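The complex appears here without one of its protein chains, the remainder shown in place.
The block that comes next holds chain A.
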Amino acid sequence: MSRQPKSLGEEAGSGVRGQVRSGSPGTGDRSGRRPSKKRAPRAEGAAGRRGAQPGQKERAGGSPGPGSPRRKQAERRRHREELGERGRSSAERTCTERRKKDGRTSLKEQRAPSKKEKEVPRKEETWKRLKKHRSPSLASSASVGESLSEEELARILEQLEDKKKLIATVRSKPWPMAKKLTELREAQEFVEKYEGALGKGKGKRLYAYRMLMAKKWVKFKRDFDNFKTQCIPWEMKIKDIESHFGSSVASYFIFLRWMYGVNLVLFGLIFGLVIIPEVLMGVPYGSIPRKTVPRAEEEKAMDFSVLWDFEGYIKYSALFYGYYNNQRTIGWLRYRLPMAYFMVGVSVFGYSLMIVIRSMASNTQGSASEGESANFTFSFKMFTSWDYLIGNSETADNKYASITTSFKESIVDEQESNKEENIHLTRFLRVLANFLIICCLCGSGYLIYFVVKRSQEFSKMQNVSWYERNEVEIVMSLLGMFCPPLFETIAALENYHPRIGLKWQLGRIFALFLGNLYTFLLALMDDVHLKLSNEEKIKNLTHWTLFNYYNSSGWNESVPRPPLHPADVPRGSCWETAVGIEFMRLTVSDMLVTYITILLGDFVRACFVRFMNYCWCWDLEAGFPSYAEFDISGNVLGLIFNQGMIWMGSFYAPGLVGVNVLRLLTSMYFQCWAVMSSNVPHERVFKASRSNNFYMGLLLLVLFLSLLPVAYAIMSLPPSFDCGPFSGKNRMYDVIQETIENDFPTFLGKIFAFLANPGLIIPAILLMFLAIYYLNSVSKSLSRANAQLRKKIQALREVEKSHKSVKGRTTARDSEDTAKGNSKNATQLQLTKEGTTPHSASQSQTAGKKAQDPGISSSASRITLPVSQHLPVSRPPGVRPDSGQPRPQTHPWRSASGKSAPRPPH
């Protein structure tokens, strides 16, 4: 502090105050680290440029990195100011100007940095001379924190905000990496330095500490994010595929991976909350009838053929519904297993719905502007058609060919947009194709119906063969195998763009699979009803057996009879387990069929084509069999329907999700291998774009459709009387009521009963409908407004176009005139300036010269600068020199206040 008065006097005289303040970012720090430089400025001689540069950087505050031309400009400008005007701070101005300039100049300036670098040394000489002057004041600025006025604080805060913004956005700046780094470091240094200084007294420590913690937290989050991305599996495999086959094939694998993630979560949920507690804490195998293999099946229960059909020991294991006991609580934790079972079943659907909708929403966010694509067909083809991920020359050749075709097509379209007869032909072909496909769908539906009816007859007979038992599955798998290629062949008639064709194909196969699935479900439902009608009989039989066992004569009355062995107790058919087994079988057979199809249809074919080509009469590779293409639509739909079966079956077979996880895992590796080894890229490579959301939409539909039967079963079918966690109850959801009645306080039970009152539910549903209607109409009106705005913009654009084209023709003529006009404007500006601020003629002339330079917009500030030079006072806060305030009027007040006001800092 001792040197403060002296430096203040100097500054007051020279008006460098602003510079010091703006220069303070680095000074305190640097002077702290290398005090010798400040004390003995001559030492710079040896260090030369290195010594000078940091100083300049400090002063610049927010100036761009060393070597960057913009920084040089800022320096030059500052030199001008210092030498000519000894003016006030330029820090904020530099900031704002830089921001303004960013967009305009960065591109060109980056290209020619070397030229400007030569000018630097000269400038630095002058700067060094200046610095000698100012060194005492610079040193005193180490005391920055103490004497900060509010104005300064505000300004620093503003700068801080700028810096923080820069740090946040540096990644999205089109600068080279070296520049980004220097910018980032400078900004970080500034922020580090000043965030600590802004607090007051004791709060400063705390503030600094908090900042430190915040930084640590950010770093931790960053590391965690990196770690998370490191954990994403199969990145390399998918990337390989993407570079070979384009993004459309890769989108299938990305979808598969996403599905695997979802299934892992479901598996964790079911495994952790249902299966593990049951295995650990439930009564062990063989203790009660539902957990024991019946006597009749015992000898075959371990045969592989039986296990393969999920009968025998597997049927009586924790993988299926029937194994679970209806005890309210199990183990020493008093874990409420039936309740947990029910809630997990519900939350499986809840989680799936949530995750599907969330990813759909995040997919749609990026695609806001859809309707405008018609405006830029050519430009899009030109600028965005290359898929930069392609890394395979064969794919690249295909891409070249497809781009050329699309160019030619669009040119032809543009030249003659009336292809009347062609349109008629295509229309006819499309109608024909749809007709054929509907025939196929009907046929497959009838076939499944027929087979299911037959299987019901078979199930009544004894000694049915393996084929007759599995006929439904076999027929369904065969249909799934042969119909999609058939559809594809028919779709070739339609001649759609592959992206649209893919959607049609997906829709058709979807219809096929859906029909199959629902026919299957109906058959299953018939079966369930049959079993339910038999249940009463078996119930009586069980009672009678037990009754007879305990009351039969011929047993010593004094010794109590040992209880009947659980294997001997007659029991019901347990329709839930039967349904679970059906789904399990379907999943496994589906998986096997997929793998066998890949092996035969792709791998063996590829081998045949590859090796028989040497000794064949025609070219196999180019001719008839050739190699297979990857069937995106079929695979995606297979995946989606498989998932639908998992959702439906997981309530009846908790182990199903585990099987599915295995299936997805193996199919990831297997299909990756198959596609790389035996498939060729599509002839017309196309980008996947947003069909990803299409997949998601299908998935959502399937999820909804698979929710229906499960909800129906839970709400309206009575559970089996002797197996599963809900046995003995009237309906499965009774477990909720039971829990509410027994485990919650009575008033909660009353509340729930009140809520379940139809008098309340119906209004609630009505309200929901009203809300949906309202939101729907709002979104409709919004989209209408959107369309209108778009139309308006288009109209404006048209006007602009025509206007510009008219103007463009005249520009060439007018170019000289505008130059004159500019100078005229400048002189006018000068005149107005002179009206407000009385100056010496020479100054206003220089200002006028500067005003001619279009790059410098702040000529006004330059004119007013000398005024502040004569006045040893600070500007009042908030009034900027370049705001064009009429200075002369304020002179008396300012000088007066300058004397009476407390001394300006520094």
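Some points to look at:
We take it that a residue touches a chain if its C-beta (ideal position, glycine included) is under 8 Å from a C-beta of that chain, and two chains touch if they have at least 3 such contacts; residues count from 1.
Methods note: contacts and distances are computed from a predicted model.
Within the choices "Trafficking protein particle complex subunit 9", "Ubiquitin carboxyl-terminal hydrolase", "Isoaspartyl peptidase/L-asparaginase" or "Calcium and integrin-binding protein 1", the name that UniProt assigns to the complex's undisplayed chain is "Calcium and integrin-binding protein 1". When the omitted chain is restored, the residue from A:Glu151, A:Glu192 or A:Glu621 that touches it is A:Glu192.
Note that of A:Arg222, A:Lys300, A:His424 or A:Lys792, the residue touching the chain absent from this view is A:Arg222. Residue A:Leu389 is the one among A:Met281, A:Leu389 or A:Val588 that touches the chain missing from this view. Remark: the omitted chain is touched by one listed residue; of A:Ala154, A:Ile276, A:Ile357 or A:Ala401 this is A:Ala401.
The chain not shown here touches chain A at positions 1, 28-29, 32-33, 107-108, 111, 114, 142-146, 170-174, 176-178, 181, 184-185, 188-189, 192-193, 195-197, 204-205, 208-209, 211-212, 221-222, 225-226, 228-230, 232, 235, 239, 242-243, 247, 254, 257-258, 261, 358-359, 362, 366-367, 369-370, 372-373, 375-380, 382-393, 395-397, 400-401, 403-404, 407-408, 410-411, 414-415, 687-690, 797, 800-801, 804-805, 807-808.
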